[in-house]
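The complex appears here without one of its protein chains, the remainder shown in place.
Showing chain A:
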Amino acid sequence: MTAAQVAAGVTDPELPFLTLAELGILREVRETGDGVEVTITPTYSGCPAMDAIRADLLRALHRAGFERAQVRTLLAPAWTTDWISEEGRAKLAAAGIAPPGPAPRRAAGGPVPLTLGIRDEPVDCPLCGAGETERLAAFGATACRELRRCRACREPFEHVKEI
């Protein structure tokens, strides 16, 4: 396997059914004369999984025979849920987590609009498929998820927030 294939197969510690590539935080893998250089982008500033992700990448590369490897952090451009791949979205839905819709776009030059609770885009229930769901809490078990409930089947579920 190439170093890029090895790195792309490493999974996220919080969403272990999803690879770093599918999540969109794996930005680049380069093989140079000095070894392998992997570039990742954090999802949130305070994401406590970043240390684990770096360690997982290095461990996987070492086990695949890439002894010299390093992980770079790229802060800009900031990660957006738009970088989650189609396969990643399908896996999220299969795991009962509603995938994100398109990330919000701002009018150029203007301030971030205040939404006062109306930023509640329609989200389909990942369990029964109904379109009638409501937000229970804007913050969930991890920084990237919120908690919702389906009005049809009444099941609560998580939704990856659009950023």
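The definition used in the following text is that a residue touches a chain if its C-beta (ideal position, glycine included) is under 8 Å from a C-beta of that chain, and two chains touch if they have at least 3 such contacts; residues count from 1.
What we mean here is this: contacts and distances are computed from a predicted model.
Q: Can you pick, from "dihydrouracil dehydrogenase (NAD(+))", "Sugar ABC transporter permease", "Phenylacetate-CoA oxygenase subunit PaaC" or "Acetyl-coenzyme A carboxylase carboxyl transferase subunit alpha", the UniProt name of the chain not shown?
A: Listed in its UniProt record, the absent chain's protein name reads "Phenylacetate-CoA oxygenase subunit PaaC".
Q: Contacts of chain A with the missing chain: which residues?
A: Looking at chain A, the ones touching the missing chain are residues 6, 9-13, 16, 39, 42, 44-52, 54-56, 58-60, 63-64, 70-80, 111-112, 114-117, 119, 136-141, 143, 147, 161, 163.
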